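Have a look at the structure below, then the notes.
Only a portion of the chains appears, each positioned as in the full assembly.
As written, the chains take the letters A, B and C, and residue 1 is the first residue of each chain.
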Amino acid sequence: MQYQDILNTIQLELISKKHTGKVATYIPELAKIDPKKLGIHLYCINSGHYYFGDSNERFSIQSISKVFALTLAMSLYSDELFKRVDVEPSGDPFNSLIQLEYENGIPRNPFINAGALVISDMLISKLANPKKQFLEFIHKLTGEQSIGINPAVFNSEKAYSHRNAALLNLMKSFGNIKNDIQTVLDFYIYQCAIEMSCEELAKAFMIYANGGKKLSTNDQILNPQKIKRINAIMQTCGFYDEAGEFSFRVGLPGKSGVGGGITAIHPGQYAVTVWSPILNPKGNSELGMFALERLTTLTGYSIF
Amino acid sequence: MQYQDILNTIQLELISKKHTGKVATYIPELAKIDPKKLGIHLYCINSGHYYFGDSNERFSIQSISKVFALTLAMSLYSDELFKRVDVEPSGDPFNSLIQLEYENGIPRNPFINAGALVISDMLISKLANPKKQFLEFIHKLTGEQSIGINPAVFNSEKAYSHRNAALLNLMKSFGNIKNDIQTVLDFYIYQCAIEMSCEELAKAFMIYANGGKKLSTNDQILNPQKIKRINAIMQTCGFYDEAGEFSFRVGLPGKSGVGGGITAIHPGQYAVTVWSPILNPKGNSELGMFALERLTTLTGYSIF
Amino acid sequence: MQYQDILNTIQLELISKKHTGKVATYIPELAKIDPKKLGIHLYCINSGHYYFGDSNERFSIQSISKVFALTLAMSLYSDELFKRVDVEPSGDPFNSLIQLEYENGIPRNPFINAGALVISDMLISKLANPKKQFLEFIHKLTGEQSIGINPAVFNSEKAYSHRNAALLNLMKSFGNIKNDIQTVLDFYIYQCAIEMSCEELAKAFMIYANGGKKLSTNDQILNPQKIKRINAIMQTCGFYDEAGEFSFRVGLPGKSGVGGGITAIHPGQYAVTVWSPILNPKGNSELGMFALERLTTLTGYSIF
């Protein structure tokens, strides 16, 4: 089957697919999103772009931003980065406070909140203007200068950030946060509030499928060795407490966000982003996981 | 570089490599092994066999047997298997008693002891003669009829099996063990006491690299869909609490055992087994991990 | 108010008292008990016996037996006993598997199952005929030779003992169980299956109110120093995860069992036992706790 045929098949299946999940409700701004939104954008190294539905509409990327933050941090730091954050799956639904306790303030990996907060802290230590430079990095990856944050989401998340403040304070008590807690929290929330479309995310994630090079310009954004490591972390840690399930069913490295986006890559082949705001009980897009499972089944290829 | 050149390079590096780990000592029989033992066997789909060192000497496969047990169980059961054991990484160094408590006796995955004990229980429910049939399955995969267990290791492990008995009793209290506890424990220990060489393990693991087919005979041992799922579980759960580190450094699905063996596969390319009994603090072969990291670095290929 | 007047008042209050709990159902034999059973026996050092209701009917003493086991063990061992079991409250509803893990197989106190299993193990090491001698100890405390076990409860508990077997195996893996696991389990279950009436329990517990002396014979069963320590452990650990609540509401050292019995003592004043099989969510007799709270309120005296 051709890629466009496969996407068409998946689109038909999605229309009739029953779902049981719900849109994220922990902040009012996310709860307002139309649950029927649905889009996919597939960006292939050899054959270009395929898509359907709301693939051009921007949504809150939320935790998908953690991949960009890690990538930027790995361009600024060497292996010392992994002394402050580990690369093991967390296996823990409790937002990691418990493991932080046992493991002396070293977060399990950069894709749980605690780990992303440490990465934010490290970026602040190196960047003169963290918010601006973070956004510029995404502009560079996508070629889209208009990408920015949703201020309502940003403010809404600030009002519900006590758990992240607890993580920051706990890690600060272990010496693993160097900057001011409010500054780190503010920068972290800023990243989560960025809005991008499926197309823009697929373009940005192409570097992970393409050995660290931007496909359109052949710019080497990060060296291939580091890109492989990011892919490995996405594979084992990209889906909260459902990384194994995603690996088991889909078989690609990827990252999800509570805005309903999932972006995944097949090294050497493609980057793909799907958006559907209905989340399963573990916080991942229910239809998004289904769509990607169908994609690797219908193409017959996963990394396994 | 050619594969044999790469192996030669790795062999030279290993000779001068300093190590800090120790041979497993929890049972006397394993503590006796010569720590200098070292061998690799690489079995490529397109170009056959490459090896060096003690690659033909049999050693205790220990937890590597969990992959064979899962494979046999997946040939006998459908998706119901994954109602009794999950596919998530455990992220927990505490041998899983704690997570079993929280998760009502459902082990996190089939490659932690608790999960492998459930798999053993399920095999006993389906097989007339579990030990004999398990061994026959390995004979079929390898073509080697002489593979068997080390009785001294078997008896030694039986004497130190209280923690596994604790896991079994706890899971039985939740209803997730159906057969007699002593019978399950005996069968589980039997599997761990099997001895195979690097060559034999690489041959057996070829099915995971080759879409479920035995390369030499083209026999379909398990369907490709199920093979992919086993590979995904190896990727996320194959190295105790170091699965992320292995994924990060090596980038291949694999499984280790406290006997010092690690076997890994590159889907569509090769199966490889390395043996060195010196273990790092997390219980994985220290030089084995190094050797495989060098292999994917020098070939320039991992699944990521 | 006189003691008999106080008991009469409590009896009236209990009749009209609404309750929300349920009889223990984890074994069929306990589930069969008439939930309306209700009795109190108060045995005062200075003024003798007061009682009402089913105070003469024997019931399954269950965990109340742990106090007798500790007392017997403290008569056979010196301080070494408290190297194998601690004296801290457990604060953990999860039957102690987790804390055993963290604390290397040393149970938190002798009144949680893990601790009582260690005490049973220690008694087996010292007693030629543990079951017989345990029963003889209770015969001596009460002067009642006919006290024995309920065989149906004994057999029923044996069939549901996997969690205790898990605790034993885990502690054996840490070296804190010396005897055969089945033997320890069998002896522990035997103790729980003993049946006594409120009157018999109040008589037996008089030694804790009376500085270690049997009131009727003046026999010194255990020295006053050790008796005080048992009372202190009852105070902090006698009510599963509700020791604080009992201390807060009743203010006396005591011990409960899932058979619905609670026995408490006021040092220098009295021993009292109440029986009502309806348990609150934490496994303590709902009406029993109420009755004892009223007793210390109406008398105006607790240890605080």
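Keep this in mind: a contact is a pair of C-beta atoms (placed from the backbone, for glycine too) under 8 Å apart; a residue touches a chain by one contact, two chains touch by 3 or more.
Because the structure is a prediction, the values reported are computed rather than measured.
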Full complex stoichiometry in copies [only 3 chains shown in place]: 4
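Keep in mind that, in the parts below, only the chains that are shown with their structure count from here on.
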Remotest chain, subunit C as reference, centres from CA atoms: A
Subunit A and subunit B, separation of their C-alpha mean positions in angstrom: 31
Computed distance of Cα centres, subunit C from subunit B, in Å: 48
Whole-Å separation of chain centres (CA-atom averages), subunit A against subunit C: 55
Multi-partner residues of subunit A (each touching 2 or more other chains): none
Subunit B - residues contacting subunit A, complex: 86-92, 99, 108-109, 225, 227-229, 231-233, 235-237, 241-245, 247-248, 251, 253, 267, 297, 302-304
Touching residues (chain side subunit C, partner subunit B) in the complex: 94-95, 97-98, 101, 160, 162-163, 165-170, 172-173, 181
